[in-house]
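A single protein chain has been omitted from the complex, and every remaining protein chain is retained in its original position.
The letters A, B, C, D, E and F name the chains in turn, as written, and every chain counts its residues from 1.
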Amino acid sequence: MTEIVTAVLMLLGASFMLLSGVGVIRMPDVYMRLQVASKASSLGAGCLMAAVAVHYAELGIVARAMLVVTFIFLTTPVSAHLIGRAAYLTGVQLWDRTGDDDLEGAYDREAGTLRGRGRDDAPGG
Amino acid sequence: MSGIILPTATKVLLPLLLLFSLFLLLRGHDEPGGGFAGGLVASAAFALLATASGVPNARRVLHVDTRTLIGVGLALALASGLVGLVGGSGFLASVWLDLALPDGTPFYAGTTLLFDLGVYLVVVGSVLTIVFALEEE
Amino acid sequence: MTMFAANLLLALAWVAMSGQFSAANFLLGFAFGYIALLVTRRSIGRTSYFGRTVRLASFVAFYLRELILANLRVAYDVVTPTHHMHPGIVAVPLDVRSDAEITLLANLLTMTPGTLSLDISDDRTTLYVHGMFVEDPEAFRREIKDGFERRVLELLR
Amino acid sequence: MATVLAIVIGGLFAAGVYLMLRRSLVKLALGLSLIGNAANLLIFTAAGLVRGEPPLVPAGAETPPPGVADPLPQALILTAIVIGFGVLAFTLVLLHRAYQETGSDDLDDLSSSDR
Amino acid sequence: MTGPVDGLIGIAFVTAMGMITVSLVLTFVRLVLGPSLMDRVVALELTATLVVGVVAATAIASGTPVLLDVAIALALVAFIGAVAFARYAERAARG
Amino acid sequence: MTGTHLALAVVFAAAVLVPLLWRLNARAGRAVGVFVPAALTAYFVAIAPAVLRGEPERGVVPWVPALGVDLAVNVDGLGLLFALLVCGIGALVLLFSDAYLHGDPRQGRFTGIMLAFLASMLGLVVADDLLLVYVFWGLTGLTSFLLIGFDHERRSARDGANQAFLLTAAGELAMLAGFVLLAGIAGTGRLSEMAGAAEAASLRTHALYVPTLVLILAGALTKSAQVPFHFWLPNAMEAPTPVSAYLHSATMVKAGVYLIARLAPILAATGAWVGILTVVGAATLVLGAWMSLGQTDLKRILAYSTVAALGLMVLLLGLDTPEASVAAIAVLLAHAAYKGALFLVAGSIDHGAGTRDVTRLGGLRGAMPLTATAGLIAAASMIGLPGLLGFIGKELAYKATLDVVGAAVVVTAVVVAAGIAFVAVAGITGVLPFFGRTDAGTGTGADAHETPARMWVAPTVLAAMGLVAGIAPSLFAGPLIAAAASDVVGGPIDAKILPWYPPDLALALSVVTVLAGLGLLVARRQARSTVTRLDVGERLGPERAWEGLVTGTVRFAGVVSATSQTGRLRQYMLIVFVTTTVLAWGVVALLGGLPALEPSTDVRFWEVGAAGAILVGAFVALRADSRLSAVAALGVVGYGIALVYLLFGAPDLAMIQVLIETLIIILFVLVFHHLPRFVTVSSSASRMRDAVVALAAGTLMGTLVLATSVRPHEAISSFFLEASYLEARGRNVVNVILIDFRGLDTLGEVTVLAVAGIGVFALLKLRPDRRADRVQAGAGAAAEERS
Partner (left out) sequence: MTILLILPIVIPLGAAALALLSWRSPVRQRVIVLIGTAALLAAGIALLVEVERVGVMALTVGGWQAPFGVTLAADLLSAIMIVITGVIGVAVAVYGLATVDGRRQSFGYHPLYAILLVGVCGAFLTGDIFNLYVWFEVMLIASFVLLALGGDRAQLEGALKYVALNLVASALFLSGAGLLYGVAGTLNMADLAGKLSVVEPTGLVTAISVLFLVAFGIKAAVFPLFFWLPASYHTPPVAVSAVFAGLLTKVGVYALIRVFTLVFTGDASTIDAILLVTAALTMVVGVLGAVAQHEFRRVLSFLIVSGIGFMVMGLALHTPLALAGSILYIIHGSIAKTNLFLVGGAVERLAGTGALVRLGGLWALRPGLAVLFLIPAMSLAGIPPLSGFFAKLALVQAGLAIQQYAIVGVALLVSLLTLYSVLKLWNEAFWKAAPDDDPAAGSAPHDLTARLDRRITMPMVALAACTIAISVAAEPMFGLAIRAADQLMDPTAYIAAVLGATP
């Protein structure tokens, strides 16, 4: 039984990882590549770690597998945010079919600040 | 300008990283890890802190001058070697102190751990000296 | 008390990492956790740790569901030959205020497929989110505010 | 796998050498880094590859099980990696300072001390 | 154990490794193509995470759970590299 | 230990102490400077009877026996003759120079160097080890360099000193090789043993005899200013006159003659010996005599005539007959006395009349009567008037040349022709300044004055020696010459050293010589203009050749330096890689290649994936258009390598690799964002060349890795696996190796890291002091101007 679960989790995790690989190739701009890469791969790693936990079913190993997942989920969004912001700031173009860009003009590059929209300012479409 | 996310996340990651580094240091004799790995993780932690909230803050958190760490680490590594020399078994020959915990489990400490600790400190001191100095450029 | 809880958590993390579940090892872990906190105290300042376990559990459940659904949606678009995306960068007004709240919200959004927190305005009023499926920016904002932001607030306040 | 790694090592050396033959400070540093990595991988491969088992003594046992990887090259590489890091770090900063002092990253411009 | 185990887990392992390897190869393509620095940084970080996956799969197949510690290290520090890239790319862009 | 050893020690010590003593008390320094050589002279006079009885003073003080350099001395007849010359003339010259340099602040230094030279020269002539000869030979070179360039702020003095030193050193180095070869062939470096050895004959038939001889003669002939190396001697006249008198007439220039004489019993009696020495000697004799007629400077006239006299000595030694040997020694002794005297007289004239230009000298006899007397006697000896030692020398020389089998006429003609020139030179330098008139027909300036006693004593004594020896040769000169000559011949000889010889062809030739010489003296101005017009010396051009060689070497050095030390790192790198690849592949090709390379097919596809990561990363790093992209690629390389480590049982390595790689990325990023963008600057040809070199280097390393699959030995690591837990108490064998089995490596490793830390900090925080910079920039600008 655990073998089956392990195998399934492994394959699921690997599938997410494959998805992330396909994503970075197929997605049309860096922001969407970033989206796919960071999330799918994290999820894949999570599944694979779950497979490890199930396979060994020892507390020490389970704890370590969980630790890996925790770390990945703690760090991935931070780096994704930083990479995305850096991409925008370094002028990497959005996909030409991108709709709204609320960030346009919001950065003051001289001062290095980002303007907000005010708390009750209902932004228009 | 680091924004909010990175400094905040760093606050959570820093203790975890430091703990992991101590962990690597202490159990390196038996499983993957050791003074180098531990020291590098600790360095990475403070490098992250320096990136997130600035070198002055990282220096403040570290509390000890990085160059002092280098000196202490080097002296410690050398001293651990001298223990054997003075003890008659030769330079860098490991000397063990056999103890038992109150519950009877054997517990021992050796100069090798001291040596590894010296390595750890040198790694942290050197890497952070480099990273901080470069960040301040 | 939060410091003690943090210390306790760190001790547990230690035990988990070392894989030896003895009292001595736990004490050792506690001691090292104490050191780690002592060292990092200056950087942490006042902060509250995840003490609200129940709300946490329900939150995790919600999050996992979102995660899987969104993943499938993205996966579909990745593997099918044509792109169905409607990407856009949307300014989302924020009600969450503290660093921890903002960070948690932003990170959770990021970890959900299809959304990526790009930046937060300096006055902390606005979160700029890159979405892959922004057919209607207003609906997009609402989704975030009613979904994630509400639950984050519940969790942390 | 040794054959594959031999090709990799050759490729790394070739890339490193080629980069070091450029005129740019930056490429010099990249080349040095690649060559360092290549040398480490070379030790690893030359000493013989063993799939899987790391050289650890399992709890309860007194020696590792037969067929574990050779620990000595690993220790050597570990030493070499750390040394290489220290040296590379210094070299990078040296390049940086040389650029600051001379205002050029063209190595051909940095020849005043030879003549 | 020096190779992958037989049976179901063995099959799953080889299949999983196949998928991850394909993903790695695709990542390399992105690394080569770029075009922006951030594309390459994405590829770099993805590589790190894919390696975490390989670690997990290998840890199962070869019976060496100690490899998980490598995964922890990788998970912890790989992002620091990305952070550095992002920060300094921004700084450079600001002049 | 002999008295001679002690003598050498004393004079060397004096050389060091006198300059210091001089500072404390100039009188004491002055006294020691003259007293020491005088005392040495007395010592050699004292042992002379025993030596002349055939009991040479010999003794060995071991120094470096293993290399054949011992303080072995042998004061035999030849040695004694030279020792007396060196010490005796040394004492006189030092006395002379005390007055000559009076008041010069450098006098202490001068005396010290003179004493050092004296000691070296003395050592040279008493040394019994070939290599000890070499040692002293070298010291004479150094000390004479310092003496020739005594007026070092004058460029011509420096040039003269350098030319003399370099040229004689060149010969000297050849001679060293010759000495080593000779000692190797003879099985000993001890001259006294070689000379007596029965193997001397087999030595002359040895395959290396001719090269050995040529190498040794290269040293002797340069030192003794033989054609074509003669030119340094006139240029060395930049030295103060007492130095010229001492070094360039009486002693040092005779070192080569001494060596030839010393080696004659060992190396002579071959066609090569006779051929080289007679031709060189004759050429030198003729050229020196000819050139001496073309000069107007007293010292240069004397220098060229010295060249000629040295040529005569070499010629005579080259004839290799007992008679010629006796003649050579007699000429040598006579020349030392009269030429030393004439040089000193020239110095006195310069001192007293303020010029050395013979066209402006005349009628000084009234002002400088004592000096004039000395000059007259010395000139008489040089002319070869009976009653003087010069006469004996000339008679013996003519007799010896007339006996030459086969070429008597030619050789004698050469010698007579030179003798005629000697007569004229003697007149020009020793007589006319006092008794003649200037070219303008007047006497030299009225303010001319006699020199102090210390200055006229020396030339007078020297000249008088020639007179005494000429009138009563049996008193000392005859036995000395005979004893020395027997050492040259290598056995007892029947030397006829007489004050007068019964009339024969030689005497007739002497008369002819003197008469013709007087004629030449009368026609000296015409002779001078002829010589100057024909300008043979310049046209033969050995000096120009030498100077051309020196400047050519300097220019060549500049070209080599400029083309090799270009300052282009990539060129240095290219050379390094090409060298490595060529040598390694060459060795493989030469030594039968590598073991058969068997490609292993045992590969998992994910391993190929890891390998691919590395290669793709490297490729991207190679081609990247931006710096940070290249760094990202580098990261992929690093993670790929970590994966390889991980898959092949090295989690420790994988972990370290991951951590370090990340830190390296951070460092690269921190540094690179300051640096400018990539620009492609090299040409496609050079890129192609570099690619070829890179591929060759890569292929080499890859091949070597594959070839190491031959493993005839079991690795030592089984020990570590066994002992890790049981003896070193650690379960992680890698870590135990690091901190226990090979802890010393790790200690060094952390030291490296520590230094890297300090170094980076210092490099970034310690900026150049801009004030100090300006001075540096000034220096750099000056350097650039010149180059």
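Assume contacts are C-beta pairs under 8 Å (C-beta built on N, C-alpha and C of every residue); 3 or more make two chains touch, one makes a residue touch a chain.
Quick caveat: nothing in here was measured; it's all calculated off a predicted structure.
When the full complex is examined, the chain removed from view is found to touch B, D, F. Among F:A440, F:L590 or F:V679, only F:L590 touches the chain that is left out of the view. Only one residue in the set F:V60, F:A174 or F:V531 touches the chain that does not appear here, and it is F:A174. For the options F:A28, F:I575, F:V692 or F:L726, the residue in contact with the chain missing from this view is F:I575.
Note on the undisplayed chain: of the listed residues B:I70, B:L114 or B:V127, the one touching it is B:I70. In the full complex, the hidden chain is touched by subunit D at residues 20, 28, 32, 35-36, 38-40, 42-48, 72-73, 76, 79-80, 83, 86-87, 90-91, 94-95, 97-98, 101-102, 107, 110-114. Although one chain is hidden here, its contacts on subunit F can still be listed: residues 19, 62-69, 106, 109, 131, 134-139, 141-142, 145, 149, 152-153, 155, 158, 162, 165-166, 169-170, 173-174, 176-177, 180-181, 184, 550, 553-554, 556-558, 560-562, 564-565, 567, 569, 572-573, 575-577, 579-580, 583-585, 587-588, 590-595, 701, 704-705, 707-717, 719-720, 723, 740-745, 747-749, 751-752, 754-756, 758-759, 761-763, 765-769, 773-776, 778-783, 786-787.
Residue positions on subunit B in contact with the hidden chain: 67-68, 70-72, 74-75, 78, 81-82, 84-85, 89-94, in rising order.
Rule of thumb we're sticking to: only the chains that are shown with their structure count from here on.
The chains in contact with subunit D as well as with subunit E are B, F. Of all chains present, the one whose mean CA position sits nearest the global mean of protein CA atoms is D. When each chain is reduced to the average of its Cα atoms, C sits farthest from subunit F.
Each chain gets one centre point, the mean of its Cα atoms, and the points for subunit C and subunit F are 84 Å apart.
Residue positions of subunit F touching 2 or more other chains, listed in rising order: 604, 608, 619, 631, 647, 651-652, 655-656, 659-660, 662-663, 666-667, 670-671, 674, 730-732, 734, 738, 746, 753, 756-757, 760, 764. Contact of a single residue of subunit B with at least two other chains is seen at positions 3, 5-6, 9, 13, 16, 20, 24, 30-33, 36-37, 41, 44, 47, 123, 126, 130, 133-134, 137. Chains touching one another form the pairs A-B, A-C, A-E, B-C, B-D, B-E, B-F, D-E, D-F, E-F. Looking at the complex, you find that subunit F touches subunit E at residues 604-606, 608-609, 612-613, 616-617, 619-620, 626, 628-629, 631-633, 635-636, 639-640, 642-643, 646-647, 651, 654-655, 658-659, 661-662, 665-666, 669-670, 673.
Only residues 50-54, 56, 67 of subunit D touch subunit E when the two sit together in their complex. On subunit A, the positions that touch subunit C within their shared complex are 16, 19, 22-23, 26-29, 31-32, 34-36, 38-40, 42-43, 58-61, 63-64, 66-67, 73-74, 76-78, 80-81, 84-85, 88, 94-95, 97-104, 106, 113-123, 125.
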